[in-house]
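A single protein chain has been omitted from the complex, and every remaining protein chain is retained in its original position.
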Amino acid sequence: MSLDTVKHATDTPDTEQPWAELGLKEDEYARVREILGRRPTGAELAMYSVMWSEHCSYKSSKVHLRQFGEKAPQSDAMLVGIGENAGVVDVGQGYAVTFKVESHNHPSYVEPYQGAATGVGGIVRDIIAMGARPVAVVDPLRFGAADHPDTRRVLPGVVAGIGGYGNCLGLPNIGGEVVFDSCYQGNPLVNAGAIGVMRHEDIHLAKASGTGNKVILYGARTGGDGIGGASILASETFDDAKPSKRPAVQVGDPFQEKLLIECTLEAFAEKLVVGIQDLGAAGLSCATSELASNGSGGMRVTLDDVPLRDSTLSPEEILMSESQERMCAVVEPEKVDRFLAICEKWDVIATVIGEVTDGDRLEIFWHGEKIVDVDPRTVAHDGPVYERPLARPEWQDALQADDAGKLPRPATGGELKEQVLALLSSPNQASKSWITSQYDHFVQGNTVLAQPEDAGMIRVDEESGLGVAIATDGNGRFAKLDPYHGAQLALAEAYRNVATTGAKPLAVSDCLNFGSPEDPAVMWQFAEAIRGLADACQILGTPVTGGNVSLYNQTGDVAIHPTPVVAVLGVIDDVARRTPVAFAEEGQLLYLLGETREEFGGSAWSQVVHDHLGGLPPRVDLERERLLADILISASRDGMVDAAHDLSDGGLVQAVAESCLRGQKGARLVVPDGLDAFTFLFSESAGRVVVSVPRSEELRFTDMCGARGLPATRIGVVDGDALEVQGEFTLSLREVREAHEGTIEALMA
Amino acid sequence: MTAGPTPAARSNTRVGVVTFPGSLDDRDTQRAIRLAGAEAVPLWHKDKSLQQVDAVVLPGGFSYGDYLRAGAISRFSPLMEKVIDGARAGLPVLGICNGFQVLTEAHLLPGAMLGNDHLHFICRDQKLRVENTATAWTGDYVAGQEIHIPLKNMDGRYVADSRTLDMLEAEGRVAFRYLDVNPNGSLRDIAGITNEAGNVVGLMPHPEHAVEPLVGSGRTDGLPFFTSIIKKLVSA
Amino acid sequence: MARVVVDVMLKPEILDPQGQAVQRALPRLGFEGISDVRQGKRFELEVDGPVDDAALARIHELAETFLANTVIENFTVKVEEEK
Partner (left out) sequence: MARVVVDVMLKPEILDPQGQAVQRALPRLGFEGISDVRQGKRFELEVDGPVDDAALARIHELAETFLANTVIENFTVKVEEEK
């Protein structure tokens, strides 16, 4: 057994190396040899192979993601953009907000509870690493068919995991999504987003600068988590007298992460930290190479000083371990003692494992021998870039030609009523309270809005009432019909949701969930979605600040629906002005803002009633979305509307029913001239919101809409304890409630 | 502006809030105390002094991750020795949620807290009846008053043997009872109890999340907890 | 080094919803003939040095004051064979 040192690697150029088993392509391995001018050591091979993986290097997506930068709209709010752990936006009064969405899809299928839990843990560490205190989480989720037996395994586990971790960290869960579709059967999507708040001067970046500064690893001990690949290496270099089994599943320790949050924030407050990086995918390989390559100098690390949970780990395994709840900080030598004291106060293990050097190499030592000697930039930033072939799928035309407008429609008021009930009680449209009641949405005492509101809203400043709002949306059915416009619809909906609460949309994060990039059809969907999103962000004036790509979500040849999930962050000057969803006052007038067309492609109605997916998604009009948002924000600021609810899946009837239930008030609706009752109730035309206007404000409100050219149609009144569509049907609130609630519980409990 | 209700009384009352590792609602509790008009004094579980506070709140959260049993590890922290001595000598102590669990683990209150009978974490706006207004923390309520207070926990099922339950009932020591829905399977719908002297109170719901109209549950039904203790101490 | 195992179970009179949930699920999984299920905790302690009577007494005390809450739980302590 001999250690594969740099010297040894230089002396033994012809040693066979398991690059293929580690996921490297032949030309990628050749490139590593070229960069180093010799063969890599085992440890170097470990680092390059994880950092050049799809997950860490974005090699298939990079060429497309560039558009987010190239097309980014001018925005004064942007403080830190794409490339850091998370983007940062200015929300005024000296406050900055950081937010990001990430995926933990595959691990959550294998072990739902722990997969989802560690997904929350990972995104929260990205937020802390920016210098912010995490203030809320959101969880956009996709599962297989609601009545499939495996969904009963996956969903309760995922929900318990997200709750178990987030609740224990003290982060209110203020939003998310739950969508069922058999396309996600073997590939559930567990996306998790987090928001953090800080003062401008507290923004921290992942860089190691200042020769002589110390590199401190703190948090959990390093175990053999998530290092399947590295074990191959280890067995090459070492004899087999060690546990061959390394856990494929990581177990989260939310308590440890809570301590990590508190001690990191205390260190920030005392200005002890020069640079900081969380340990996520690729663990120390990623943290050391990114810190070093973003800094001014090099870095020297002594791997023997890493605290271990499993003393049999090899250096390759330590470098690749993905053990949770760890962070890496760069600290000036004279501040190290204070930093370690804070960690000790919080019972967090902290160890100096290296220092910043004045060279430009990342050097890693083990038992006194040098086992890594690389230019960190080549590891962190010079990974391969692919221009993968893409092709519009041959089935796309047929799918779009299969127009949902041809589907048989309800003919009588009785049939309409039946279909309304069918929609309200269908798993995708039913109340998600069985899920969201497992999440703490009160903790921290700043939650202004949470589920089932259109957007979550958090108070940032107690004195002024400054707040932020966030909404996440995505519609895989729309994106399947047309990925370009489907991605734009996701953005438009999240943007509209934020504006509906009265907040001004500022910035975007996204999580792009797709099938295999090696399939040209999937790659086309991916490219189209990004193009659509980037174009739309330009028009809406909301830059993308960061996000995440999850590829290979497919079983065999069958990919999930293309599922771009978009998060929009907004700001509101005074949370007292927020607009909730609930109809609260009898007698208030209901107005429908926007235009209703016969648009049923990809709609909830076509899915629930006809199990159909075809045609084109609703038309996108981004200028109109902008105008609608402006009107909603003005109306909120000037007290012209008391309630507002965005129209999306299920159309108008779904939105009105939800607002009625939330406020425990009925509504009487009149089908407007020029529309048939069916289209009025079920169309999913974009750019629409229903608002409840006090009679005293009616004139002022309609004048404002008229002057600015936004269609506003009076459709009814808040009244009584039934949902009535005049001349068609009446449903008591009790019937509505019974249809809407209980579906998920009945399926899962 | 989002200022809460005007403080009941500005006072020199100092109410300590203990932070254990994993405490979550410590800052909110401090805010509630300030809104009620008292000074909130942060206390650290490793300290050995109560800093001469007039009363102590053990806040909600997942101290030590609720590992082993909720409250079981915190109960042995250095500051808890002082809290236990103080409570026995009449110091007003309020345990909210995790704090209630710590109080039962420390045997300052009888019974124990177990996992919810439905096995899920639950977060809801819970209706309660105030059964005892003679404690240090409930004087500002009216006997029988029905209030809404957010509830959020995994281990909220109150259990005790029937002798203990009968004693609690007979002595009027059930301070709060769940109404409409028993959210966790607590015996006799018990949401909160007091010790014999009335200075130590524990409850599962979170009054600190019901002190401002704009955030949390949107109600202020929780504020009287904090004004009660101020009045009690001012008049003492 | 020896291993001492502490088993902690809810007292029989205390409702055990976890055990019940398992039991209720059994028929669905096709298992008949199990009339009751209780779920408790098992602690495995690795003890340095010999597990003599003094050590066992201390572990007993540990179980009584810490690992179990005797208001609701019973416990047993036993030594496992050396590994």
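Should a chain be cited, it is by its letter among A, B and C, assigned in written order, with residues numbered from 1 in that chain.
By definition in this document, a contact is a pair of C-beta atoms (placed from the backbone, for glycine too) under 8 Å apart; a residue touches a chain by one contact, two chains touch by 3 or more.
These figures come from a predicted structure and were not determined experimentally.
The missing chain, though absent from the display, is touched by one residue of B:18, B:38, B:73 or B:108; that residue is B:73. For subunit A, the residues in touch with the chain missing from this view are 110-111, 114, 220, 223-225, 243, 245-253, 255-256, 309-310, 323-324, 347. Within subunit B, the residues in touch with the undisplayed chain are 64-65, 67-68, 73, 76-77. Within subunit C, the residues in touch with the undisplayed chain are 1, 7-9, 19, 22, 25-26, 29, 31, 33-49, 55, 58, 62, 65-67.
The working rule: only the chains that are shown with their structure count from here on.
Distance between chain centres (mean CA atoms), subunit B to subunit C: 31 Å. In subunit C, there is no position where the chain touches two or more neighbouring chains simultaneously.
In subunit A, no position touches at least two other chains.
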